[in-house]
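Presented below is the structure to which this report refers.
A protein chain is absent from this complex, but the other protein chains hold their places.
Letters are used for the chains, namely A and B, taken in the order the chains are written, and counting of residues starts over at 1 for each.
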Amino acid sequence: MIPEFSHLLAILSAGLMLYSSLIGIVNHTSDKSHKLRQLTHNTFNAAAFFLFLSFAVYIYLAIQDDFSVAYIASHSNSDLPIFYKVSSIWSAHEGSMFLWITFLVGWLWLFINHTKNDHEFFELIIIFSAILIFGFLLFLLATSSPFERILPVTPLNGADINPVLQDPALAIHPPMLYLGYVGFAIPFIYIISFLINGNFAFEWHREIKSWSLFAWAFLTAGIGLGSWWAYYELGWGGYWFWDPVENVALMPWLAATAFTHSMHALNKSKVLKSWTLFLGLSVFTLSLFGAFIVRSGVIDSVHSFANDPERGLFLLIFVALITLFALTILVIRMPKLYNNKTVVSGSKESYLSLNNILMVTSIFSIFIGVMYPLIYETFNSNSVSVGPPFYNTIFAPLIFIAAIIISISINSSWQRTNDLKKIFKRFFVPGILSVLSTYFIYTSSLYNLSLLQAIGFFSGFLIIFSYLIVMFNKLFDKVYLNWPSTISHLGFGLLLLSIAANSTFSIEKNLKMNINDSFEFGSSKLTFNNIQFGNEDNFERIRASLLFIENGKIFQLTPEKRRYFTRGQITSETDIKSTFLKDIYINIGEQIEDNSWTFRLQLNYFIKWIWFSIFLMTFGILMRFFVRAQ
Amino acid sequence: MLFFSNILFGEEIYAFENPVYEKRFSTLLNEIRCPKCTSGSLASSDAPISRDLKNKIYEMISFGYSDDEIITYVTDRYGNDSSYEPNFSENIVLWLLPLIFLIFCFIGFYLKRRI
Partner (left out) sequence: MQFLRYSLLIIPLVIIIFFGFIILNENNAREFVPIEMTKFSSTTLDNKNIKNSDLPDTYFLNVWASWCITCKIEHPFLLNLKSNGIDIVGLNYKDTKSKALGWLKELGDPYSISIFDYKGDIALDMGVTGAPETFLVKNGKIVMHHLGELNQEIWEQKFEPHL
């Protein structure tokens, strides 16, 4: 009964959204009465409330182990802790779609009720939000319903969810990521409303700037969480693989970064009008594209949900309609958007525009990287893979140029050509410092540094030194310092540095050892002490005990291998011990003929710095909401 | 701790004397696809076939084969898509498109700074 209640609430919500949009459209095209506008608004709010309630009831169903609901039965289990019963909701397509929609409603509801509601196209915002939500709910209820029941014979217990998914970071990663993606529905809808309304003198970007930055923070954190999880759970010591699913998550992030920077330039210098509008639409569009790729099964990936051509087709049509609608409006309105102002060459906004182009090129590169195997296979009886070598090679020069432009642009001014000599003088110090630092790294790595790694180091150093010098100067002058921006960019520079350092200095040793064996390298020694067999509730395990000694410091390592009873799945639990500079990361392999065991030991340098730099980037932006810029 | 009794030594399975070889090995493992997995490199896979291939690649490096020869060995047997690096001359469009796009954008921006 209760599942039907949740189901009904979702249907009711969809109906009310449709109703709200219809009233709004009728009102907008005829009377424009205030009363009807209120009705549109109130209906929307009611619809939102019902959807929240529907999702809340669904959570209740999951916690209460209602296995008459097919989705809960196939993804949850009465033995799971409550936290994982709830997170099992978004572990597969239907439930995660439901979560996505709930967040979409949440963001739009928040925005509609906290933004200026007295301007011309406020009603349009409600109308399009309602239509978008209605479309999503229709898609959910018609093709991907999480409300299907198993009746009359209800299973006594659910299936076990994949043990790999029973993990706190992985539980939080989708919600964080979705909050980022759907947050950009706000600029999307706002821009569509703005364009249809037609008054192009209106300063649309002021309203959505904060919302966009906030959504950007979530998106950054969401992607970071995914990487972090991959690092400590998957066991191969890597954190980014340029897997298609990672790529389609990165594209909206790059677009969002380009968009927020472009808005900033628009704000300060009134240029990049059409460009910013286009970017604003593209972020949400790319998120939808990502959702399509992951959920349609068109591209094989470990991450993708199951392959279902029918669902894929529905999703494609749905995403196509939204995207083409938005682009059509932009294309129609574009002539009216021509700006009288040009971008002044050598101005701050010109540098920003150049980097914007670099960012868009990176999006384009990822896009063709993802599409190429598909296209190739269609026209050839062969196939090809596009992976890290391609992406790393393309990104390196882009980042290199971007770092230089960032460095030059820090102290430049808006709306006027900055003196090239002055710029060169300011670039000189960080430039030299970066070259020297990179050379120092080159020697530290025993001259074993690839060009790509060198570019990473140089770019990271350049950005960091440039900002440090500005901060240093602030101690002596009353120089204007945008703290949120500075911290976020420092975070970015540190990210580049950490990635390069991790790639350059990390060590991996594949070992085979018997009990009481030791392996020495450098000033470190690994000793294999013992191995224990044991049982837990839902798995059996082998746990090895090792000691890693380095320069007198001792680390206890206990990597494990588990075999889960329900599915017979075998997982390897990496043990990680961290120091400031590195992670000691170890996995058990298996036992071989002479009764020795294989181990994979990694010393992953600067990996924590990568997480810290992502944190910095997020923190910098969030500072904006708590601290006034000086 | 028994410092004076004979301490037994574990072995390194993929030991290289030359750190350049070591780097080549780990780079190759990241650039070659696991033949049996939906997606992922040899470095990230523990499947038996991955282990076999890792052993083979270790041998080949030790015997002096070049990176290209090793990659060709794998793609001959497991398909063209076993390498994550698409061949440059065969897929020149892919490799050059980003550059062309970049130039196109720069020119467009320069000509029309009224956007």
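In this text, contacts are C-beta pairs under 8 Å (C-beta built on N, C-alpha and C of every residue); 3 or more make two chains touch, one makes a residue touch a chain.
Computed from a predicted structure; not experimentally measured.
From the options A:176, A:213, A:271 or A:330, the residue with contact to the chain not on display is A:330.
If you put the hidden chain back, the residue from A:383, A:532, A:566 or A:579 that touches it is A:383. Taking the complete complex into account, A:278 is the one of A:194, A:229, A:278 or A:606 that touches the chain left out. For subunit B, the list of residues touching the undisplayed chain reads 35-36, 48-49, 52-53, 56, 76-79, 108, 112.
The chain not shown here touches subunit A at positions 278, 292, 296, 298, 309, 312-313, 316, 320, 323-324, 327-328, 330-331, 334-335, 371, 374-375, 378, 381-383.
Criterion: only the chains that are shown with their structure count from here on.
Separating the CA-averaged centres of subunit A and subunit B is a span of 26 Å.
Looking at the complex, you find that subunit B touches subunit A at residues 7-14, 19-20, 23, 26, 30-31, 33, 37-41, 43-46, 79-86, 91, 94-95, 97-98, 101-102, 105-106, 109, 113-115. Within the complex formed with subunit B, the subunit A residues making contact are 234, 236, 238, 241, 243-244, 271-275, 300-302, 338-343, 345, 353-354, 357-358, 360-361, 364-365, 368-369, 372-373, 376, 382-390, 394, 398, 446, 448, 508-514, 516-521, 526, 528, 572, 589, 596, 598.
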